[in-house]
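Coming up: chain A.
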Amino acid sequence: MKPAERGGNGQPKIGVYVCHCGTNIAATVDVEAVRSYAEGLPGVKVARAYKYMCSDPGQELIKEDIRANGLERVVVASCSPNLHEATFRRATAEGGINPYYFHMVNIREQDSWVHADMAAATRKANDLMRAAVHRVRFHKPLERARVSISPAVMVVGGGIAGIHAALTMANAGKHVYLVEREPSIGGHMAQFDKTFPTLDCAACILTPKMTEVRSNPNITLWTMAEVDRVDGYVGAFRVTVRHKPRFIVEDACVGCMECIEACVFQRGKFPDEFNFGLNMRKPVYIPFPQAVPQVVVIDQEACIEFRTGRCKKTCVEVCADRNAIDFTQTETFDTVEVGAVILATGFKTFDPKRTPSYGYGVYPNVYTAMELERLVNSSGPTEGHVTLRDGRTPETVGILHCIGSRDVNTNEYCSRVCCMYSLKLAHLVKEKTGAEIYNFYIDIRAPGKGMEEFYNRVAEEGVHFIRGKVADVYPEAGNTGRVILQAEDTLLGRVRKIPVDMVVLATGLEPQADVEAVRRTFNITCAGGGFFMERHPKLAPVSTFTDGIFLAGACQGPKDIPDTVAQAGAAAAEALALVDRGYVEMEPTTAYVMREECSGCKTCIPLCPYTAITRVDGKAEINPVLCKGCGTCVAACPSGSIRQNLFEDEEIYEEILGVLAHA
Partner candidate 1 sequence: MPEPTEKPQESAADGWEPKIVAFFCNWCTYLAADLAGTSRMKYAPNARVIRVMCSGRVDPQFVMEAFANGAEGVLVGGCHFGDCHYQSGNHKALRRFRLLQRVLMGMGIEKERIRIEWISAAEADKLRDVMNDMVARLKALGPLHLEVPAEGFPEVADLAEVTA
Partner candidate 2 sequence: MPEEMTTQEAWRLGSQGAGAAYARRRITIDPITRLEGHGKIDIFLDEAGDVERAYFQVPELRGFEKFAQGRPAEDMPQITSRICGVCPTAHHMAATKALDALYKVDPPPAAKKIRELVYSAFMVEDHALHFYFLGGPDFVVGPEAPAAQRNILGVIAAVGGEVGLRVITMRRRLREIITLAGGKAIHPVLGLPGGVAKRVTAEQQAQFKETAADAVDFARFTLGVFRSVVLANPAYVDLIVSDAFTHRTYYMGLMDEQNRPNFYDGRVRVVTPEGAEWATFPAANYLDFVAEHVEPWSYVKFCYLKPLGWHGFTDGAESGIYSVAPLARLNAADGMATPLAQEAYEELYATLGGKPVHHTLANHWARVVELLYAAERLKELADDPELIDTNVRTLPTATPREGVGVVEAPRGTLYHHYVTDSNGIVEQANLIVATQNNSARIAMSVEKAAKGLISKGRVSEGILNKVEMAFRAYDPCLGCATHSLPGSMPLVLAVRGSDGTTLSVLRRDSDGSLHRE
C-alpha cells in the first residue's frame, strides 16, 4: 500500500500518560523526558506523568481528560499490559470512549526493571511511546460479542464420572444427553466388587445412581451410541450421535429375559465381555444383572439368524406380542445442539500381554486384577468363589504391582489406584480363601483419606509385602499348576523364589484406544501419556483449550472413584456456570475477511486450528465465535484480504516505523 493510503482515521486527539510507578520506573527511566518527548509527537493533545497511574486518581486523570479535552485515544506507559491493560481499558470506557481506543506501553517489566543505563532506558521508552502513538491512531472501536448458549448439555461416557456429572446437571434442571457406547452404563465401577478403602460394595453405591439416570426426566440416555462428529462452537455445539443397532426395541423390552432362556442355544457359548471371558453367554444377553437400561441385546456376530437367516427364532416367539425383537434394526443417527460437553470417556486397563515375562495368557493361573474383581464378585462367573481355571482354590497368591505403570518400557507414570486396589483384593481373597498373599511392590502409595489406615489394616491381616519387582514367572517343576515368582527383595537384599497358585497382575490405567480420534472430534489436545489435556493443571483442571468442552474422570488422568466423582462435580459446575449465564462473551481480537477483496483461494482454510474458516459463496468467511484471534490466517492471506481486530496490518506497521526512530 502506498503511504498516501495509510491515512487511517485522520489525526485523532491523543492523551499520553507516563507512570513513575513510584521509583520502579522513575529510577531508571527519565519519566519527565519521556513525557515531554511524547508531547511533541503528532496528534498528542495531553501528555502527563503521574506517580501511580493504576491508582484511582491516576485513572481519574484519564477519564477527566477524555471529558474535558475530548481525547479520542489514550496511551499509558507503565507496567506490563498483562497487569493493567484491563484497568486502563475500563478507565478509558468510563471516560466515555471505546475501551479499545487505548494502547499500553510496557516501560517497567521490559524497560526500567531490565536496564541499568538511564539514557538507554529512556531512549527505549521514547521509541516504544512513539510506536504506541503511531499505532493508537489506527485503533477502531471494538465490541465484545455476546453469543447465547443452548441450555442443553452432553455427557460422553456413562461411567461413574459421566453418571455423576449428568445427574448433577439434570438435577439443576438442565437437559442432559448421556452417550454410552456399551449396552449399559456403569463403566469400570460396575465391574468392581468392593471399593477401597471403605470396602463398601460398588454395586450398592453405583446401582442407585444408574437407575436414577434411567428415571430422571431431564436425562436422555443413549447406550450403544457414539459421538460421530461435532460442529459448531461453545454455546452451540451440534453433535451427531451414531446409534449402533441393538436389535431390541428398547421401549418395548421389559427386561424379563425370557428370550435369553428361550434362545436356541441351550447354554452360553460366547465369551462374556463383562466377565472378561471367564464365563460364556448366549447370543442374546443382558450385560449384567443391574444393567441400565434393563434391556437385552443381541450379538450380531453370534446370533444364528444373522449368520444363516434360518433360525427358529424361539426368542421372537417367547417375546410374543411385546414384539421387542427387531432383526432389521440398522445404524441410526441423531443430531442435537448443546451448549457444553463433558467428556468422561474413562480409561482402559493395561494389556499385560505387552509384558510377556509375567506369563499372562501363557500360564492359566495368571490373572489381571480386573479378572479377580469379577471372581470375587458374588454375581460374577464363579458366584464369588475364588476358583482357579483348573478348579482349585488358591492357597498362595502373588499380587504383582505396577504392571504397565512406573516402567519406562510401558508407561512412565504411576496409575495411582493399583496399590490400593491390590490391598483391597489381597484383603478380599484372604477373607474368602485364607490364602497366603504376597504383594510385590516398588513403593506402597497410600495418600488420601483413610488410605494409609487401610494399608496398615491389610498388613495386620498377615498379607506379605515384598519390596521388589518380579523379574520372572515360570512353572514349578512337576506339573503342580503352580508358578514360581522370582524377585529380588530389595529390603533383604536377596533373590526370592516363591511358588504361588495364583498370580494377579495389578495392571495400570491407560488412555482409551481411540483417544486420538475422540481428541480430534472434539478439537482438544492430549498431554503426555495420551490423556486429555486440561487448560491448566491447577487453576483450570476440568477445562480444555476448547471453550465449552470439559473433562471428568480418568480420561484426564488416572483417578480413584472419590477424585473422579469430585472432578465430575467440578466439571458439571463449570458447565452449569457456562450455560446458566445464557451467553458467552468473545474477545474482539478476531480475524475477519474483507469479502469483496477475497479471491476465494482457500489458502487460509486449512490453517485455522479451530476450523473457524469456511468457504461461503466462493469466499472465505471467519466465524468470530470460533476464531481465537491467533492471526495466522492474517499473516498467510496472499492477497491481504484477511485482517485482525487490534492487530491490523496498519497498526503493526505503524509500530514498526514507530520504534525505528530514524525511520
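Heads up, the rule we're going with is that a contact is a pair of C-beta atoms (placed from the backbone, for glycine too) under 8 Å apart; a residue touches a chain by one contact, two chains touch by 3 or more; residues count from 1.
Candidate selection criterion: all candidates are chains of the complex that A comes from, given by their letters.
Since the model is a prediction, treat every value here as computed from it, not as a measurement.
Colleague: Contact as defined above, complex as supplied: which of the candidates 1 or 2 touches chain A?
Modeller: Selected candidate, touching chain A: 1.
Colleague: Taking the complex as given, what residues does chain A use to touch candidate 1?
Modeller: 37, 40-42, 80-82, 106, 108-111, 113-117, 120-121, 123-124, 126-128, 130-131, 525, 545, 589, 607, 609, 628-632, 634-636, 644, 647, 649, 652-653, 655-657, 659-663
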